[in-house]
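Read through the structure below, which is laid out as structure tokens, and then see the notes.
Removed from the display is one protein chain of the complex; every other protein chain stays in position.
Letters A and B mark the chains in the order given here, with residues in each chain numbered from 1 onward.
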Amino acid sequence: MRIAELVMAVVMAVFSVYLMWKSAELPIGWLPGEGPGGGAFPFWLSLGMLVCCVAIILRWVAKASPLSQSTVPYMTPETVKRFLLVAGSLTAMIALIHVIGVYGAVPLFLVFYVRFLGRHSWTKAGALAACTPVAMFFFFEIALTKTLPKGFTEPLFYPLYDIFL
Amino acid sequence: MEVFALLIDGFVIAFQPLNLMMVIAGVVVGLFIGAMPGLGSVNGVAILLPLTFLVPPTSAIIFLAAIYYGAMYGGAISSIMLGIPGASTAVATTFDGRPLALKGLADKALVAAATASFVGGTISIVLFTLFALPLAEVALAFGPPETFALMVLAFATFVGLGGDDILKTLFSIFIGLVFSTVGLDIISGQPRLIFGDLTGFYHGINFLVLAIGIYGIGEMLWTIEVSQGEVLMSKATVSFRRVFDNLKELWFSARTMVMGSFLGYFVGILPAAGATPGSLIAYGVAKTMAKDPETYGKGNVDGVVAPEAANNAASTGSMLPMLTLGIPGSPTTAVLLGGMVIWGLEPGPLVFVDHPDFVWGLIASLYVANLFALLINISFIPAFIWVLKLPFTILAPIIFVLCVIGGYVPTQDMHDVWLMLIFGVVGYLMRKLDYPMAPAVLAIVLGPLAEPALRQSLIGSQGDVMIFFERPISGTIMVFAIFFLVLPLAKVAKNRRKRRDSR
Partner (left out) sequence: MKYLRRLMLAGLGLTLTLAMGVISAPGDATAQGWEPKKPVEFVIMAGKGGGADRLARFIQGIIEKQNLSSKPFVPINKGGGSGAEALRYLKDHAGDPHVIMATLNSYYTTPLRNTGLGVDIATFTPITRLAEDTFQLWVTTDSGIKSVDEYVKAVKAAGPGNWKMGGTGKGQEDSLVTSMLEKKFGLKFTYVPYKGGGTVAKELIGKHIESTVNNPSEQAGFWEAGKSVPLASFTPKGKLKGRFGNIPTFEELGYGSDMVYYMQRSIIAPQGIDKEVQAFYVGVFDKVYKSDEWQNYLKTKGLIPGWLTGQALTDYFVAEREAHRAMLKEAGEIK
């Protein structure tokens, strides 16, 4: 926990410096007769972030907070594994949406999660993976006419649109 | 009393079979749209707007108003069950609704939310019926300085929110406010903080992206770690007896309910504000005024009651400036307003005179919609509880999928889905280090209202800060804001003195 606390504060401090630099593209000062400029709000708030981070770092150096003394590990190896599996499969699903679309990526994700992470039966995983896209299609695309991304599977849906729309 | 005669005429219109059907259909559709993370009342109303050309305008607006109401009820459902606020109006409901659900008291929270919504809705419609026109004047008197003062008040009531670590709470507020400025600076007309020149940042960082990221993905990751993936989502049970008992217990929350309703209504009628600040202020005030503020955020029923009463009251309230001034008080009423224009009704000061059947039909149908929303909502509670009892390894992937779709649908841009994933993962990593997340979500909601109001005021006063204190309304609100800032500090000081004395 001790190391993680420091790393997070440093990363966030760097991020706030970047935000300050980015905000400074617009005037950050007080324009006479007009009040703060366009970059002022984000700039001074990012400075506030930076001050908080620096204070957290100083507190860490002085060992003045519970987390800066904590010896509990930030993540146990077991947690890391679980986190990587879940977050990784989620990332993979979102990336796949670009290629094979929602109707390809979502069933794959559901099968992976329910069958391999959840260790449920193939029947359950398959049923869920089959029903979810159908329900999604009728709720979003037909009832609400909100098109979902389909990647290269797009032409497969033309006949469905012809029938239902 | 002319008002009552008009209202009775209105009820005659509302009870026509077609209109009654519209109310019921609208409430059910709204309930489901509202319960989906990512879809709120504004989506529901916007999507279904063109479909209303098939019926007369009065029936059409009744349908849309019923969707609006249904969605306001529905927003609480995903806040309580999944911990993901379905819309910005339901953010405050997660603070106590989620802990209640985790304790196995989801049914209690759902009953409380539905009842509070009903009370808030009813009180506000009565106020609407009696004082629509004089209140329109109040709405007009609200300019940028008043709006800014109100935002200060909203922040002030929230000082106590978040963790014990003041540095990390401040950090969270700051980062939320900075994210709220991404996109276009309307005052100078310049784009700002367009990271990596990605076009997706031009529309700013949508509140929903941060909220679904943190409360949806982040919260799920957290639950997976804490539970090690084994336990059930919730040990909730439900029976009619429990629902009945829950209703009886709510009597103790009556005071909070009434307070939330009035507060929500008055914030709701202000053109810029709408239901979100209304529900946040109501939560903050309820907490500050409570005898046991330390139980808030840990599953206090009053913490569900206050924002839910307020957001329903505010949604009625925001119809007032729409009807009387033609000015929408919230994005949803903006779309409703567009609908009225399409139907050939000119909203504005004369609509009450020129189209009394339309206005009073709408008002009467709000009473009816409110009642049906309550009944339909309560009767669906067992179904919601059943969903919560699904094994976590089945529920979790479904929630992830809902998050991804919910992040995509409002803007139809994959950019927002990626952003949501990043917020979720980083939010989870930060939460493990006790960074509170709620202040960031509040900041991103209130920031876009506060900053332009501040700068418009200062342009108007040519840079003179005293404008916020000199004008009677904004001055008064500022005094309240300072009071709410000082009150918690005074309480702390008093407690300390007490402790010292007793030693």
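By our rule, contacts are C-beta pairs under 8 Å (C-beta built on N, C-alpha and C of every residue); 3 or more make two chains touch, one makes a residue touch a chain.
Just so it is clear, the structure is predicted and the values come from calculations on it, not from any experiment.
Shown chains touched by the hidden one, complex as a whole: A, B. In the complete assembly, the contact with the undisplayed chain comes from B:144, out of B:120, B:144 or B:317. Screening B:51, B:166, B:226 or B:465 for touch with the missing chain picks out B:51.
Not every partner is drawn; the one left out touches subunit A at residues 33, 134, 138, 141-143, 145-147, 154-155, 157-165.
If you put the missing chain back, the residues of subunit B touching it would be 42, 46, 49-51, 53-54, 140-144, 183-184, 186-189, 191, 194, 197, 199-204, 271-272, 321, 325-328, 331, 334-335, 337-338, 341-342, 344, 346-351, 411-412, 452, 456, 459-460, 462.
Going forward, only the chains that are shown with their structure count from here on.
For the pair subunit A and subunit B, the distance between C-alpha centroids works out to 23 Å.
On the subunit A side of its complex with subunit B, the touching residues are 1, 4-5, 8, 12, 19, 22-23, 25-26, 30-39, 41-42, 45-46, 48-49, 52-53, 55-56, 59, 65, 67, 74-75, 78-79, 82-83, 86-87, 90-91, 93-94, 97-98, 102, 106, 109-110, 113-114, 117-120, 124, 128, 132, 136, 140, 144-149. Within the complex, the subunit B residues that touch subunit A are 33, 43, 47, 165, 167-168, 170-171, 174-175, 177-178, 181, 185, 187-188, 190, 192-193, 195, 217, 220-221, 224-225, 228-229, 391, 393-394, 396-398, 400-401, 404-405, 408-409, 412, 414, 417-418, 421, 425, 429-430, 432-435, 451, 454-455, 457-459, 462-463.
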